[in-house]
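All protein chains but one are shown in place.
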Amino acid sequence: MSIWSTMLKNKQKKRKNDNVRQHNDPQKPEEQPIQRNYEDNVSRIKGELGNSTDLLFREYQIGDHKGTIVYVDGLANGQLINDFFNETLLNSGFNGNQDPFQFLIEKAAGLGNFQFATEWNQVFDSFLSGNTLFFLDGYNQAINVETKGWDKRSISEPSTQLSIGGPKDSFTETIRTNTALIRRRIKSPNLWLESMKLGTVAQTDIAIMYIKGIANEKIIGEVKERLNQINIDAVMAEGYIEQLFEDQTWTPFPTTHHSERPDVIASHLLEGRIAILVDGTPFVITVPAIFAQFFQAPDDYYARFDISTSLRILRILAFLIALMGPALYIAATTFHQEMIPTTLAIAIASQRENVPFPAFIEALIMEVTFEILREAGLRLPRAVGQAVSIVGALVIGQAAVQAGIVSPIMVIVVSITAIANFSTPTFMMAIAARLIRFAMMALATFLGLYGIVLGLMFMSIHLCALRSFGIPYMMPIAPFNAQNQQDIFIRYPIWAMKYRPKFISKGNLVRAGDNQKPMPPKQEDSQDSKGES
Amino acid sequence: MENAKIKASQMFVLVVLFEMGSSILVGLGGSARQDAWISILLGLAGGILVFFIYYRLFKYYPELPLTSYLQKITGKWIGRILALFYVVYFMYVATRVLRDFGELLTTTIYTATPLVVINSLMILTIIYGIHKGFEVIARIGELYFAIIYFMAISGMILVTGSGLIHFENIRPMLENGMKPVLRTFLKETLVFPFGEMIVFTMLLPYLNNPKKVKIACIGGMGLAGINIAITAIVNVAVLGPDLFVRSNFPLLTTIGKIQLANFIERLDVFFMLYLVIGGFFKITIFYYAAVIGAADLFKLKSHQKLNFPIGFVILLASLMIASNFAEHIEEGLNVVTIYLSWPFQIIIPLFLLVIAFFRNRKKQPKQQSNQQHNQQSSQS
Partner (left out) sequence: MMRKTMMIFLLIGLFMPILSACWNQKELTDLAFVMAMGIDKGENRRFQVSFQIVIPGNVASGQGGGGGGHGLPIAVYTSSGDTITEAARRATQKISRRLYYAHTNLIAVSEEVAKDGLLDILDALDRDPEFRTTTEIVVARKTSAEKLVSALANLDKLPVNKVTKEIESTEALLGENMRVNIDEFINGLISHGREPITNGYKISGNQNMSGKSDDLKNTRSEAVLSSSGLAIFRNGKLEGWIDREKARGVVWIMDKVKSTSINIDWNGKKNAITMAPIRSKTKVAVNIKQGKPVVNVAIEFEGWISEANTTVDLTDPKVIEKIDKSVANEIEKQIQSTITEVQKKKSDIFGFGERIHRKNPKLWKKIKGNWNERFAELEVNVKVDSFTRREGIRTKPFWYDINQ
């Protein structure tokens, strides 16, 4: 209960601060009807858009009524409109008996879904999102036909979240394609989708998806509430929304999850999470997010449980190395030399004999160099990137050691740390580890292992205090919940994962039937008779 | 009081961590030599009896912390003074633990580092934890409970694997009769750590299900007591009674003896890991009790305002209460137990219970309706 009370408190606080009316409200402040005179209408459109050249008008005549269609080149399917215009509208065969507007409606219905627009706001909204508008002189209504058809990227393999098994498709920049990708996986009438527009200027399409009856209504309400409070000129990508509606800003840890894999999002939806799709980005956000979730890779569910459990523990270990690798090295070599076995201590001492820097500076040089290389590698064109990595490998690997700037053991430590960092499946979590690593290094320099332990203590207090949409971030671990341990450190066999996580989902918790463990009939006959069966 | 609720399992974990906190580090019951474990188990039994006093008091006032019902039982002014004493007592114990903790680090690993640095960093971490609230503290408890158990089990395996355990060291049992064991029980193990459960009278109202108080607290005490006794047995078995008594921190020496496969040795630093965790919880709970007690006493709306000042006082006091470790230990063994622990942990609560008993018998009908009211409110 207390979760909700704190959440509600936050909400009220926000409400007080933010009383600005949203532009995506259905009722807009200035309601202006369309004129009967179509010349006026056309000039108004032209005026409002400043004669933008990608705005196309094509005129036609039905009986003695002049008319025009308006659409934005590139957004609407130009080919389709052209064919329609030439074949249907120009050879209309209007015989004058009918009402010309009725006639137009019949024709337009052939082009696609249509609605009527009576107000200017509707007009602008529709053709700016790729629709075509039919104006006819003497009627204060326009026909708004859906002709969206801009050039879009086709569905390709995921580029950031790779997996060995499982589906190979990924989201694209088009929201419609993305919703379809999810719907294709969950063919349930309970998969609900709500749309809205965000960004006072850009008017980006946003969709909220959840499975009715599985997702927690309170969290759905909270998501909508927080989305409604966003008042910004444009939402360019999922990161905008994440940063605008997360629970806690002052944290390096991600409290929302995003993925470009439809299978991941679908499984999140099935666990009762809520997906937020943003037009124009191939990443879909899901909330609420918990800490353990960031160590779950899609592969975990496609391999058998023993394998995926060991891999997951390996990943957690790698995360710890990425977090503390260099810090532990510094602590061991500058404070706790007794910890190192004698032979190793002497080996390290002999390597460090000619290194002019203290261990912390040495580690810092190497870490910063590596981070620079990594950042540069991200930005550089692919062809040059190769060269950078070679130069980098030479610089930080070979030459620095030979020049006596760093010791070989330091190179090993930094490389292991770097590689361990890459094994975290989620980039946002990996980057948090990178950031905290430097703090840990400073603490280790300052007070050795005591510093590191205090740092970890600080970090765990922070983690335990975090929330994602009212759900404690460390959820099934602290507060501990025995029933929901099925997918945390140990991934239970699929047949044993009987329930959805209780802390996320509300109501419908059972996900699998009883006795799902495969029980093939016992093979009583021996190998010999196998051929006969 | 903060608006927080925790589960029974979280309370259990907090009790375990709190009881084990610093008692595992110092050679608890050392004056009973190889019979330390007996006096620890006696201490546990006595501690549970004493806890029943607190439990009865809690039953009378299930929604109030100690500082509030003190005022109800003994009247406004005496109650306030007593409550103030309790707040100061909690602060003082937090100070002592912090000092213990700092001394351990400065004598073993950080020999050249000033005590003030070590202590202030610790208190800073604790301030942060308390700033985040009691629910968060309970959650970290759960997180570190698992880590401590993992360390304890692996430590046990390592000690056994290095062939260090010589059970013959524990004999002869009760060499000098029951006397030294009983003396240790009364002077040490009863009041430290088991009598320190008094601090939980401040925290029991946070439990979401008041029916589970008994099982959570006594279960936690039992588990912690058994763990402490096992540690004492292992320490004596590894070190022998002489070295056990001679060491400031026997567990540290025990761990230092681990030598396995010519590679796993000198694991002293892992002891330190335990130390920070155990010290953290012990100080945090006393400190937190002091903070909410003071807030309750002075009728402050939010205890957060007191968080930092009290932390600062504890930090300064921890540096000033003794000029050296010997003095600090001397105070702890001979002054605190008799003049502080016994009155605050046993005598005053006993008096309170007696008064509360008579008061509540007099007002039987009213109390009943009160209780009903309380039940209703807790149900809703």
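Brief remarks on what is shown
So that you can tell them apart, the chains are marked A and B in the order they are listed, and the count of residues begins at 1 in each.
The definition used in the following text is that contacts are C-beta pairs under 8 Å (C-beta built on N, C-alpha and C of every residue); 3 or more make two chains touch, one makes a residue touch a chain.
None of the values given here were measured: they were computed from a predicted structure.
Considering the whole complex, the residue from A:Ala345, A:Met459, A:Ile494 or A:Leu509 that touches the absent chain is A:Ala345. Of the options A:Phe360, A:Phe480 or A:Phe503, the residue whose C-beta touches the omitted chain is A:Phe360. Seen from chain B, the chain kept out of the figure touches residues 107-114, 117, 124, 128, 131, 168, 171-172, 175, 239-240, 242-243, 253, 256-257, 259, 265-266, 304-305, 307-308.
Take chain A: the residues that touch the chain left off the picture are 333-335, 337-338, 342, 345-355, 358-360, 401, 404, 407-409, 442, 445-448.
Here is the rule we use: only the chains that are shown with their structure count from here on.
Here the CA centre of chain A is 46 Å from the CA centre of chain B. Listed in rising order, the residues of chain A touching chain B in the complex are 1-2, 5, 335-336, 338-339, 341, 447-451, 453-454, 457-458, 460-462, 464-465, 472, 474, 477-480.
By the touch criterion stated above, chain B contacts chain A in their complex at residues 3-5, 7, 9-10, 105, 109-110, 113, 117-118, 121-122, 125, 128-129, 132-133, 135-136, 138-144, 146, 262-263, 265-269, 272-273, 276-277, 280.
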